[in-house]
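Let me give you the structure first, and then I'll get to my questions.
Here the complex is missing a single protein chain, while all its other protein chains stay put.
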Amino acid sequence: MTATPDPVAAAVAAAVEHYRGDPNYILQMLREIQEACDWITPEAIDGLQRALLLPRTKIEGVAGFYAHLYTRPHGRYRVLFSDNITDRMLGNLELLEYMCKQLWVERGKTSEEGLVSIDTASCTGMCDQGPALLVNNYAITHVTRQRVDEMCELIRNKVALADWPGEYFRVEDNVRRKDILLGSDCAPGAALRAALPRGPEALLQEIKASKLRGRGGAGFATGLKWEACRNAEGRAHYVVCNADEGEPGTFKDRVLLASYADLVFEGMTLCAFVIGAGRGMLYLRGEYRHLLDRLNAVLERRRRDHLLGANILGRPGFDFDIEIHLGAGAYICGEESALIESLEGKRGTPRNRPPFPVTHGYLDQPTVVNNVETFAASCLVAQGGGARYAGIGTAESTGTKILSVSGDCARPGLYEYAYGVSVGEVLAACGASEVQAVQVSGPSGVCLAAAEFGRRIAFEDVPTAGALMVFDHSRDMFEVARNFVHFFAHESCGFCTPCRVGTSLLRNLMDKLRNGHGSPYDFAEIERLNGILQSMSHCGLGHTACNPVLDTIAKFRPAYERRLQQKEFVPAFDLDWALEPARQMTGRDDAGAHFDTAPGEER
Amino acid sequence: MSGRFTIDGKIVAFTEGQTIIQAALAAGVYIPHLCYHPEFKPHGSCKLCTVKVDGRHTASCTMLAQADMVVESNTPALNDERRTLTQMLFVEGNHFCPSCEKSGDCKLQATAYELGMMSAHYDHFFPKRPVDASHPDVLLDFNRCILCSLCVRASRDVDRKNAFALCGRGIHTHLIVNAKSGRLADTDVTLQDKAVHVCPVGVFLRKDKGFNVPIGRRVFDLKPISAYVDASAAIEKE
Partner (left out) sequence: MNTVIGKKLKVATTSLAGCFGCHMSLLDIDERLFDLIELIEFDRSPLTDIKELGSCDIGIIEGGLCNAENVHVLREFRRQCKILIAIGACAINGGLPAQRNQLSLALILQEVYHTSVGLANGLIPNDPELPLPLAKVRALHEVVNIDYFIPGCPPSADTIWKALNDILGGREPELGHGLIQYD
């Protein structure tokens, strides 16, 4: 007797087998099941429940957390237009509307025959080659009307994604300026060969001497982190590379992983050597799905070359390997404790801290979490020595920083500079003119006006995780801030009250201003919300969610004043529109069926 | 290790491993809280219990007490911030107290009274959250859920059923039950479950006893929430 082949059951079985039935890998299993079946059906959850002996609540809770996992059908082709402000400046929304029209589908809905859905997504990290979109999690760059036409044709003809023209999926590196890191000629294994003979303690001393600080934003001293983890007791120690790169406008980790993956993996291996870890994990944002196979190939090669695996480079007992976990659309998973939760196959909500990951990280064991660039830089330290590295940059910010430059400039892409470079120098190099403002380090960073372009990129002046978005004088800085506020509301994990509700309230207020309903009352509300978000929120997302609004109010006030059209309080919603359903139902259109909402009417 | 710290100038003793809120409540010092429950591992999500420790905001239900800490709690500024949080919780769900069976026994309501919340201040979200009346003994009215995860923790840690979980993200976060149909009737939840009794608000309602104790004689009608050392125990007795 042969059973009818059930594709869902087959996909579940394959995913479970791939991850050896380990429930910690539930997110990876869900992702693979969706890749095979287009969505996660209730039957797929049944199957996982049986195979993993997990409660259904747990599986559904995880699947429901990640924006790019679907527990309802979303079509065979799931198109997500990147919606960073830089994509907006390049006309992404017009292209989205156009595509919806061509395919007869409403934004956010699935077409009737279940063929396609079209919506927006938070920044996909292609700001230097936008407008960008994802189809079934694969990035397509440089989207034009013509490309949309072609895509619509392919979708209508149900052409498999694998058969779409390869050039659509070409992702450029756009490295514009190299310094010691992007210009490094460090061959695979060279840093390890330099470090291993001298032992882990010596390497740790070099890292400390280099004064290397984390490149993911907070700038914590890498040497101290490794040391604390090395000294922490635990059954096992872990190395985690944070490649979630969700901060809008940031794309340098993508390039490091595309073309400098050996440096990154080698840095992780150095860290493992110092802290005594046997396992490493690289958490790759789901939007970088296109890198997965390539990265796995690099890992495979490194295993063959004895740079990973048992007895690395012949050193007895130095066993270390790396696996890649993919995210599925959640900016918050860049926060290190949320990232660890996600690695453990849970909802990506930040943990209560202390304790910190260095003592209680992955599976509650000592764990180092570092940014991609931090690990890559550690190779330079291992190879050239800490003192030499410390000689570059400024006193408090040693070494170089890779900046992801996008927005209004002639040459968007990566620029590597020694710390201490002024914002103005970067602007000149990228060919930006008529610059009104620069958003450094993404929405959670800082917005600089022209008078501040002499300021320097450094932890002691303008710290950054790497994003630098340029806005010329034609841009409306209010709309920039509003885009960022929408981003935070969309990405709030929902764990804590102030951020879960506060970011939505803030978004509604910004929309209210946009719709011409703003008054000084609303301005006061924004300031109050800011206070609550900053003081009461659980994690950095909530703490910084108001930054774009505060900065732009302080520096580009006219952009707001234009919006404060009302002197007195008016409703956030359009009063006249509130009668529209009743007008439609009654067919009335007389004067009494309308509100006179002329400005100044209300109080 | 044990020791003392001060909270609003009052000296409070603590023992090793106690959080600020545990030590404070034991000493008769009320700190507003919703997701904290003495029998469960702290969650730290509602943020009502936020205090200032040595000048910095922190949730007192997750922060371990340490000797010589200087804690501020009952200050106009902190109560103002806490009141804003209760207002956020009121507009996020659908709270119509006059028609809620839990009125008078509800920690959200009582905390809002304590903080002098006169209105929800913000525009109401009026979310659509259908009730689940499928179960013979228990009604679930999701309109009032504040996502404190107490029922989740109780079902997981005490009942060992994992009958509940939070799903979705951000403002769309919501409670789900352990059934493919999504209906409580199709779970193994019974009236004996701890999870059915820990809800600080009016989501879990016993079908037969809604108004056994009349309005006016309920837990927080008798005394303000700040006068209870263990308000959770008081409402669970009901």
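Here the chain labels run A and B in written order, and each chain numbers its own residues starting at 1.
One rule holds for everything that comes next: a residue touches a chain if its C-beta (ideal position, glycine included) is under 8 Å from a C-beta of that chain, and two chains touch if they have at least 3 such contacts.
These numbers come from a predicted model, not from an experiment.
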item	value
Residue among A:Y98, A:F220 or A:Y521 touching the omitted chain	A:Y521
Residue among A:A36, A:L292 or A:A593 that touches the chain left out of view	A:A593
Sole residue of B:C46, B:C100, B:L184 or B:A234 that reaches the chain not shown, by the stated touch rule	B:C100
Residues belonging to chain B that touch the chain removed from view	90, 94-100, 103-104, 109, 112-113, 116, 118-121, 123-124, 126, 128, 130, 215, 221, 223-224
Residues of chain A (touch criterion as defined above) contacting the omitted chain	521, 568-569, 571-573, 575, 577-588, 590, 592-593, 595, 601-603
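By definition in this document, only the chains that are shown with their structure count from here on.
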item	value
For the chain B and chain A complex, residues of the former touching the latter	42, 44-48, 50, 57, 59, 62, 81, 84-85, 88-89, 91-92, 122-123, 125, 146-147, 161-173, 176-180
Partner chain B, residues of chain A touching it in the complex	42, 45-46, 55-58, 60-61, 64-67, 330, 347, 352, 489-498, 500-505, 508, 528, 531-532, 535-538, 572
